[in-house]
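A single protein chain has been omitted from the complex, and every remaining protein chain is retained in its original position.
Note that the chains are named A, B, C and D in the order they appear, and that numbering of residues resets to 1 at the start of each chain.
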Amino acid sequence: AGGDTAASSGEPAGEPVSGGTLRALELAQPSGFDPVQVFSSTSMPITFTALYGQFLVPDTKTGQYDCGLCKSFTTTDQGATWEVVTREGLTFSDGTPFNAAAIKYNWDRMKDPKFGSASAGIANQIDHIEVVDEQTAKVVMAVPTPGFKGLMPIYSLQWIASPTALEKGQAEFNKNPIGAGPFLFDNWVPNGTLKLKKNPGYYDAPKPYLDALEIQGVSDNAQRLNALISGQADTILNSEASIFAEGESAGFKKVEYQFNGGVGLMLNNAKAPFNDVRARQALAYALDLNSLSDSITRGYPSAPKTLFTEGSPLYEDIPLATHDPDKAQKLFDELAAEGKPVNFSYTVFPGNGQLVFDALQSQLQKYKNVTVTPDQRDTSQQGVVGTKGDYQALTSSMAFVDPGSRLWGQLHGSAERTNYSRFNDPETSAALDAGFSDDPAKQKEQYKIVQERLSELHPYILYTAYLSGLLTTDKVHGAVVYGYTSPAAADLWLQP
Amino acid sequence: MSDVLRRLGYAALVIVLVTFGVSLLLSFAPGSVAQIVLGEEATPENIAVLERELGLDRPLFVQYFDWLWHAVQGDLGTSPITGRSVTQSIAERLPVTLEIAALALIISLSAAVVLAVLSATAPNSILDRGINAVTSVLLSVPTFVAGPLLIFLFAITIKGFPALGWTSIETGLGPNLRAAFLPALAAGLVEIASFHRVLRADLISTLREDFVAAARAKGMGRGYVLFRHAFRPSSFSLLTVSGLSLARLIGGTIIVEALFVLPGLGQLITQSIAQRDVVTVQGVVAFIAIVFVLINTLVDIGYGLIDPRVRRAPRVQRSPKATSKKEAAA
Amino acid sequence: MSDRALLEVTDLHAYIGSPRGVVKAVDGVSFTLQHGEALGVVGESGSGKSVMARAVMGLMPARSGRTGQVLFQGRELLTMKPKELQEVWGKQIAMVFQDPGRSLSPVVRVERQLTEGMRRHLGISRTEANSRALDLLREVGVPDPERRLRAYPHELSGGMRQRVMIAVALACEPDLLIADEPTTALDVTIQRQVLDLLRRVQTQRRMSLVLISHDLHVVAGRTDRTAVMYAGRIAEIGSSRTVFQDPHHRYTHALLSATPTIHHERHAPLNVIPGSLPSPTHPPAGCRFAPRCAAASQECTQAQPPMLQFSDDLDAACIHPVNTKEGELVGR
Amino acid sequence: MAGSGSAHLRGDAAVLSVENLEVEYHTAGGSFKAVAGVSFDLLPGETLGIVGESGCGKSTTGRAVLRLDPIANGHVRFRDETIETASHQRMRELRRDMQMIFQDPVSSLNPRRLVKDIITEGLAIGGQGAKERAAVVPELLEQVGLPPERFAEMSPRQLSGGQAQRVAIGRALAVRPGLLICDEPVSALDVSVQAQILNLLEDLKSKYDLTIVFIAHDLGVVRSFSDKVLVMYLGKTCEFGDSVEVYERPAHPYTRGLLDSVPSPEVEGGFVGPALQGDLPSPLNPPSGCRFRARCPMSQDKCAVDEPAMREVRPGQYAACHFPLV
Partner (left out) sequence: MTAGAIPRELGVENAERMAVATPQVSLPRKRLSILVVFSYVWIALIVLLAVVAPILPIAAYDQSVGAPRQAPKFGELNTLLGTDQVGRSLLSRVIYGAQVSLVVGAVAGLSGAALGTVLGLLAGYFRKGTDWVITLIADVLLSFPVLVLLLAITAIFSPSIPVLVVGLAIAGTPTFMRLARANTMAWTSREFVRAARNMGASSTRILIREILPNVVPSLAAYMPLVIAALIVAEGSLSFLGLGVPPPTPSWGGLISSGAVDLRTAPYMVFVPATVLFLTVFALNQGGEHLRHRFDRNLQD
């Protein structure tokens, strides 16, 4: 499988130079560094790749995953078992060995409900882990999971911490987290600045290039840009189109990556009114996604037209949705006549939710026999709503780098816990299963079916692209963005 | 002595009621900390296990008194979200909130004192009316409007101050003050107005008192009389108001901290409420209540410093006028 | 200078702007005060005694105006610059206010209140000022003066405070002391002590004194001359004994007979003055007492009666005077 | 002085009889007895004057008689009722028969009500309807010398001190009380107005056959207005007797001192006798024995030990002094 090509900064800058302190702003603040505590692949990539390195490194050219901290990560039985081999002689920064036992210790911990890991769901797909020898761990899955490797970069399974350090308890660990990454923990005030310093013993010398990193998490997009403009940061993570544009016009460099899929309305297929496919279709016809996107992105519309971006080998020119008010109205009327009017609530979470609702509402206002009402929840319920199916429509992302892992989990009829839209279409499920083929042609053929089904059945109505990227000053180089867990801290360097 | 004990007991009662109130409130809130910790992929079994682990399956009273029992011994518990000790979290964030609040108070007090003295020396003059207009404007600009404007002005346009973030004092006083200035100003602007108002009114009425005329009749200069004789007796309400405002600033830095991304108590409590982290919320609320009580005590001590009349037990015979005036001021 | 009066007040007007209009608090007052003389000023509440005292001093509230002439030792006070006035205040004219509880700064120790004036006017050192302060407190009869110096006003009783106020006023040995109702807030026994004290220091220091009170009895026994004020004007002025025993103005007479004394017959009705004080903003034309005066004629309500000299030591602004000596009313 | 004792009480004939009344106040500085054993009584139609320096407990005594201040000790009998044990309900009824007029006329009228409502307030509380009340307003106003057409609709702010005091008197008399307690009713008023009010009270007294307790610090006023006089010092009684006689021949040194402090323009120096020295001591820690001894020109050792009780020094004249001036 493959994603989009990576975006990177500073191509003509020449050879990397060592030294300097980089000040970066990420999207969120860590509440701790214990891998069981975090879920951090897009919001705090620099922090976590700095502390723990990259377990797997995506090859942006092939769309495959190479090993980073591991020596090999393979399956021979379509994902029923995986063999993970660690590098010889690799140690954590406290000197303890980074070996198969360490992997087993970390991943078992993820499964333990006592620690309440956010990655417990994926960790629970592991039935058990056998330490074959010092270097080799055999991961036995509960059910064959061909996309397991692809899921790794998304979840915190990839962050392997020193078992010795973890043994001291979470509070102690957070005072001095120990991994095998390119940087060492220096100091941190919660909600304040995280300071990291170069790990001289990093396996992949001469990386890292930087002497030190200072990272802060700021969740507000505009404030991050403000800080960049006021000279408080050298680089900021960003996921919003308008901020990229503003940043560029203020003279900063943009590094942007667009995921396949995107962000949009997730419709609850198991509940009225969207258990009726016509209601979903009507909504898809009714919405002018470009204008919706324009409102939400503050003037930089980016509604994805197709499931895969044009650069992807799996790209097909099958539009995800077409704007057709007349058809929409007809369907709304038809449903209303049957006594099934499309009256639904949109679950609003703090943040962008209100804007999306406003845009949605003002568009639907023009139609008859359809109403949308807000259902305000606070952040604490963000996780619950999807799992419990306690919603009708909700903003959610269906974004992915390679389709095998994420898309399968979201759309496959038997992917119970992660299929929040409760979409169950046997044809789609079959095509997704068949998509795990090694034959690119067959893959493309199967995913074409998926795309056709999606544009027909609309479990999701995607209204904006899922972006990830950076804005940097001219001095920052080596920022390669390719989806989850990027940019990697080890690659960054500063022009003196 | 018994008075001190009584006050302490009362303060303790207030703190217990406040913390119990907040845990009661949050117990009605939907969602649970276990759910938050476990995130999207949680199974009900996992949640149940974690709740048992955290003791959240016990009745509210038991949970509360358990917390109280430990709190009395100085242990505010551990946050299930971050795994950090609440005492430590508060200790880390307190300097930020305290510094912002104190700086805001200093900025607004000094501005207000200067303005009020100018106003009071010539009530209803052009200058006075001008100052009144300015402070009325300040009074009507809420922090969440002032904040973005200040950022826009001082951080983005002029680039003199950081737009966000905190620099601790260990890095150096200069950078620390630079980071604290805009947030403190945003929080303090509103207070300037209320301080100016009370001090001006009190100064004007004090300047009409006989003892001011008496001091003038001795041939003492205007400025001397103002500062030596009139200022202290005029600062009662100012003291009351600044005590209230300091308490308010400490409790209400939520907005400034959100605007300027500061690692303070306001952020902590907002986050903890959203995450149903009752342990942390209780800890912070208890702490704020203690600060509130402390400020009240300081204000009382302040009265004594400003006015020798309240230093010792009040005299029996007091002219009824003086008593009622005090009452009104309080 | 000795042949000149210490203080000559001529046709003094002092008006105050209030929300209800211009208060004509003092409306044409003239009198003179000799060196070493004690002048009593009596009048009911609101008759303008305090404003008159403050107008003479120059301590008027905002929104006020004064005209006329106030010559103090031959110098015009009304037009004096603030800086010069400050030199006169405290050093040459001192003032004691009505309520001793309110005329001492509540937050400043007695010591400073006593010495700050001396140090400013006499330029003496702190220690010297302190020892003089001690002497002063002894002079006004404050027991245990060392301790009282360190005290705050609230720690003193009312009588003690008034003594301290008097000590403050005496500090720079002024030529004139204006005491505005210095005993009204005090009990009879304390009033007695304070009045004795004032009399004593006045004669000992050969100082001039203006003693203001609303009680004719208080003033008459202890001043050389007495002025009776009514609604911003002087109704009658003369030697205290004459004003008290042989008043000519109808108002003075009515006032005296309305006051029950220790000699008044039990349960016998008192003589009353009907009505109440005229409005201070729109006083009646002519004699201001006319509306309440039994003897008032047409003439009285038309023009302000001139000040008439009835004897060597008595002037009154009344055209239908009483003569109590002969028990008959003169005029009409 | 400063003695207690009830030798001067005149028995059952009295309308009001107060025996060893004590009132205690609790302040931040401590508790003290503002009234520490005061006894007096009134015969029907009599006027009793109470004099003394500020803070000696005159007002407190007046209020305690009506139980507006809590009675700590002692007995108060009004007609056949025991005041200190009467029920709240009974007390509310009784108070209507015992009215009080206060020192500050302006503060004793509710600024938010009209004169006609204030003056008939007692009637409204007594359950009279609006019509009946409106009917009596003119009469009530006239009897205190206020033209009804002008004053009925006025608000207290528009009244002068004397007019306000008239309204207060009218209000008290509207309920036809048998006993009237006047707490310094004229000391806030100007001399010219004071005479009007005193004459009015004198008129009404004979008209309604009132028994009056008249509290004042102006000795001249008390003497001319009352039949009997009670002199108080620091919460205790000093002297009791016929007002003229007490003024002419005071038996207690304190009474003497008080009278000597009254300014008298006719004599040289302004006063007839020597001044009393010193200030009123703090009621928080009053002197032992006779409370007046510290200021008394004739105090002796005995005075510091024994508290003098009221005893007859001359027929009908009682003083609490070990060494009365006889």
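Here, a contact is a pair of C-beta atoms (placed from the backbone, for glycine too) under 8 Å apart; a residue touches a chain by one contact, two chains touch by 3 or more.
It should be emphasised that the depicted structure is a prediction, and the values quoted were computed from it without experimental measurement.
A.B. asks: Based on the whole assembly, the unshown chain contacts which displayed chains?
C.D. replies: Per the touch rule above, the missing chain touches A, B, C, D.
A.B. asks: I'm checking contacts with the chain that's been left out. Which of C:79, C:203, C:279 or C:311 qualifies?
C.D. replies: Residue touching the absent chain, from the options given: C:311.
A.B. asks: Just one of C:34, C:64 or C:184 touches the chain that is missing; which is it?
C.D. replies: In the full complex, the listed residue that touches the missing chain is C:64.
A.B. asks: If I consider the whole complex, including the chain that's not displayed, which of A:114, A:278 or A:298 touches that chain?
C.D. replies: Hidden-chain contact among the options goes to A:298.
A.B. asks: Over the whole complex, note the residues of subunit D touching the chain we left out.
C.D. replies: Touching the missing chain: residues 63, 66, 68, 92-93, 95-96, 98-100, 102-104, 107-113, 121-122, 125-126, 168, 171, 175.
A.B. asks: Considering the entire assembly, which residues of subunit A contact the chain that has been omitted?
C.D. replies: 220-222, 242, 246, 291, 294-296, 298-299, 348, 350-351, 354-355, 357-359, 361-363, 365, 374-378, 380
A.B. asks: Kindly note down the residues of subunit C that lie in touch with the hidden chain.
C.D. replies: Per the touch rule, subunit C residues meeting the hidden chain are 10-11, 13-19, 21-22, 24, 27-28, 30, 63-69, 306-311, 315-316, 319, 321, 330-331.
Rule of thumb we're sticking to: only the chains that are shown with their structure count from here on.
A.B. asks: Among all the other chains, which ones are in touch with both subunit A and subunit C?
C.D. replies: B
A.B. asks: Taking CA centroids for every chain, report which one is farthest away from subunit D.
C.D. replies: Centroid comparison gives A as the farthest chain from subunit D.
A.B. asks: Roughly how far is subunit A from subunit B, centre to centre by C-alpha average, rounded to an integer in Å?
C.D. replies: Result: the chain centres lie 41 Å from each other.
A.B. asks: Residues touching two or more other chains, restricted to subunit D: which are they?
C.D. replies: none
A.B. asks: Of all residues in subunit B, which are in touch with two or more distinct other chains?
C.D. replies: Within subunit B, the residues that touch at least two other chains are 315.
A.B. asks: Show me the residue ranges of subunit B that touch subunit A in the complex, using the header's touch definition.
C.D. replies: 29-31, 34-43, 45-46, 49-50, 53, 78, 80-85, 89, 92-93, 96, 151, 155-156, 159, 161-166, 168, 259, 261-264, 267-268, 274-276
A.B. asks: What does subunit D use to touch subunit C in their complex?
C.D. replies: 53-54, 160, 162-163, 190-196, 198-199, 202, 217-221, 223-227, 243-244, 247, 257-267, 269-271, 275-277, 279-280
A.B. asks: For a test of understanding, state which residues of subunit C touch subunit B in their complex under the given definition.
C.D. replies: Of all residues in subunit C, those touching subunit B are 54, 57, 59, 61-62, 86-91, 93-95, 97-99, 101-108, 112-113, 116-117, 120-121, 152, 154, 165, 168, 171.
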